[in-house]
Every structure is written in structure tokens, then in C-alpha cells.
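Here the complex is missing one protein chain, while the rest keep their positions.
Take a look at subunit A:
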Amino acid sequence: MISGVLLFNQKGENLIFRQFRNDCRPRLSDVFRIQVISNAQVRSPILTLGSTTFSHVKHENIYVVAVTKSNANAALVFEFLYRLITLGKSYFGKFDEEAVKNNFVLIYELLDEILDFGYPQNTETDTLKMYITTEGVKSERNVVEDSTKITMQATGALSWRRADVKYRKNEAFVDVIEDVNLLMSAGGTVLRADVSGQIIMRAYLSGTPECKFGLNDRLLLDGAGKASTTRAAAGSVTLEDCQFHQCVKLGKFDTDRIISFVPPDGEFELMRYRSTENVNLPFRVHAIVNEIGKTKVEYQVAVRANYGTKLFATNVVVRVPTPLNTANISTRTSQGKAKYEPSENHIVWKIPRFTGQAEYVLSADAQLTSMTNQKAWSRPPLSMSFSLLMFTSSGLLVRYLKVFEKSNYSSVKWVRYMTRAGSYEIRF
């Protein structure tokens, strides 16, 4: 399995070198620097040299690299590297060169804990934070009973929850967050529209509560092939696929379609899902872009909100790409502000508040400088970002959330919905 984990900065300096197996030599860091970092031609994240395989992920301004010598499980290696990044982010706020340099001791400690002989162990942030801490003082306080408890949790069947959680007020917050992805052709036909959603839960519940969770879904899996599922009946949603946090009892879901779980304490991602049918697109974009001769491009972009008038989207940003040789741009908007950003080669049109059913227009002229080698403009797609509260593109709703606990306390539950733009792209 993983023979070593290495971190590099962008210059190729080795920040962290942790070997887990005998076959990972210090010299390998030079090999990686020469073969990958200073080699512009490398396009693949996996590189095998001799019998050594480097799998790397680039995050912020560092390279996170795993060295393997065997026919390792590539999916696991990459997933592990991403988990390491997630851990780094939750420990230091940001996982970049500075954070690594300032916390290298802690990173060695973490690596020691999450990998043993190259095999990933427990990588749950919450559990790790109990005994690997940023303040060195804390660990001295570790009395024996405490660590016994910790170790039980780090390995136990309920590795995600402490047994003795207590709250005066038992509350659970559920956030349904959907990222809507769209790819629309120049002609206005939807090439691809899907929703990838997450349900984030913040549970502040005492004891060991057993939760049951229900949605207005109709899973494709249970009745595929039957005519009834082809048309989603009013008020129900077809989820293509869903994945659950490890606390969810998968076996139970597979047989009875019940999502039941003992939640971790605090915030966690309960499930992820995907839906492709009946996607409600919150915005319609109509873009007309004309290249007039070689020196001018005319834009006419209209955006229309497709949701009810009571709702409004915030932070709506439309990015309209411009040719690389744009010299000057003049814009007019019916709402919001538009600005040309030369470094990014696009016009950024910001609309702070977009009410339902409204339609706003941007028109712009781009003056181009003439270039000696006229290369055709690749016309990258126009993209949008926004967030829209109390709206789900898939139509998903939470039907119930029940909490069962020995002491039978009553709990308060809150549900929030939000739709954001995933990759919302429109070709023109």
C-alpha cells in the first residue's frame, strides 16, 4: 500500500516527508520534483517510474503526493489524499504551504495516526481532534480513563459518536443544499441538467438518539422497469442515486428504504444524492454574441428568473467570456453592475438580489486589438453562480425526521432549503 506521503510547495521544495515503508527513500522527493513539478508535460495525476508510482493531488499551492510500490488501490489512494486535505483544512482552516510550514509537527502526528504501515486507519476529523490537538498542553491532561474512552471511540462500531453527549435543548437542523448543473447549447436546448444535492445535518441531541428520516423521494432502484416510476407522480421526486454518511445503516436502507441512523454530534453530511429528472432550472439565459469583423464583438445577454415572485436569489454573478485580445469593453445593464476583468478574460455581471420572474439584460460591445496570428476564439461557455433560498431544483422536500431516544425527550427540528449553481454553463 502507500509507502510514503510527501508534501511539496510549488517550487518543488519538500515540506513533509513521511515514509511508512522501507521502500520509500528520501531520494524519491527529488525524482518527483524533476519528473512532475518541473515537467510541464505531465498531464496525468498518476505517474509510474520504474516500479514506483506517484499519485498526486494539487491543492492550493501545495502538491500532496502518495508514493506506492505495489499495484495499489488507486481510488483509495486519491480518496485518502483528499481526506488528508479535508483534515488539514479542518485543523488549520486552510491547507496551504504556510499552514503546513507552521504546523509540520502536527501533520507528522496526524499522518502517524491515520496511516499505519501504509494502511489508512481512522480519518474521522471529530475523533482525531479528541486526541491530536493544536495545543500541546491538552495532551498532557490526557488522563488514562480519558484515552481509554478515546481509543474505544476511534475503533468502535460507533466511531463517530461519544456516548455521553448532553444538551439542555435538543435540536436538530437539516439543510438541504442542491447544486444544480446545467449545460445548455447555443440553440437553447438543455444538453445536460442534473442536481447533486447534499443534506447537511447539525445534531445537538443528548444520549444515543436513533433518527429516522424521510423524503418525498421515489427511488429509481426499487421499482425500475415498472411503468409507475417513469412518471414521477405529483409531489414526489426521483432520486437517481444516493450515498450516505457511514452512520446510516445501509443494510436497512437496501431492504426497507428507511434512512435510519445514530447521528454524530455536531455538523455532518448525512447524505448526497443525484437527480436528473424534472430539474427546475432557476434561471434561463439567452445570449446573443456576434463577432463583427475581426475587431468587434457584440453581446446581448438576457437572464430570466424562473421561480416564484416571493423568492429572490442572492449573489447572482454572470460571467461572460471575452476574446483574449479584447482591448476595451463598454457595458449597459438593466440591473446590477457589470465589470470587465481582463486577467480572467470575462465580463462579470453582479446582481445582488434577483427577484422571481424578473428579467434583466446586459448588452456590451468589446473592441478587439488586431493580432498578427488570428487564432479562432474558442468561445468558452458563459457561466453563472447564485444562491437561492427555500427552493430545490429537484423538488425534494423533507417529510419527517423522527428522533427516538431512551429518555424520550422531545426535540426541535429545523429544515432549510437552498439551491446553488454547480457548473451552470451556457454555450453561445
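Throughout what follows, a contact is a pair of C-beta atoms (placed from the backbone, for glycine too) under 8 Å apart; a residue touches a chain by one contact, two chains touch by 3 or more; residues count from 1.
What we mean here is this: contacts and distances are computed from a predicted model.
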Omitted chain, identified by the protein name its UniProt record gives, among "Exosome complex component RRP40", "AP complex subunit beta", "Radial spoke head protein 9 homolog" or "Protein wntless": "AP complex subunit beta"
Option touching the unshown chain, where A:Gln246, A:Asn290 or A:Ser370 are the choices: A:Gln246
Contact partner of the left-out chain, one of A:Lys212, A:Arg304, A:Lys413 or A:Arg427: A:Arg427
Per the touch definition above, residue among A:Tyr108, A:Tyr167 or A:Tyr409 touching the missing chain: A:Tyr108
Absent-chain interface as seen on subunit A, which is shown: 13-17, 19-23, 25-29, 31, 35, 41-53, 55, 57, 68-76, 78-82, 101, 104-105, 108-109, 112, 116-117, 119-124, 131, 136, 139-140, 142, 144, 147-148, 150-152, 154-157, 159, 183, 185, 191-192, 194, 196, 220-221, 224, 240-246, 248-251, 253-254, 269, 272, 274, 276, 375-376, 378-381, 423, 425, 427
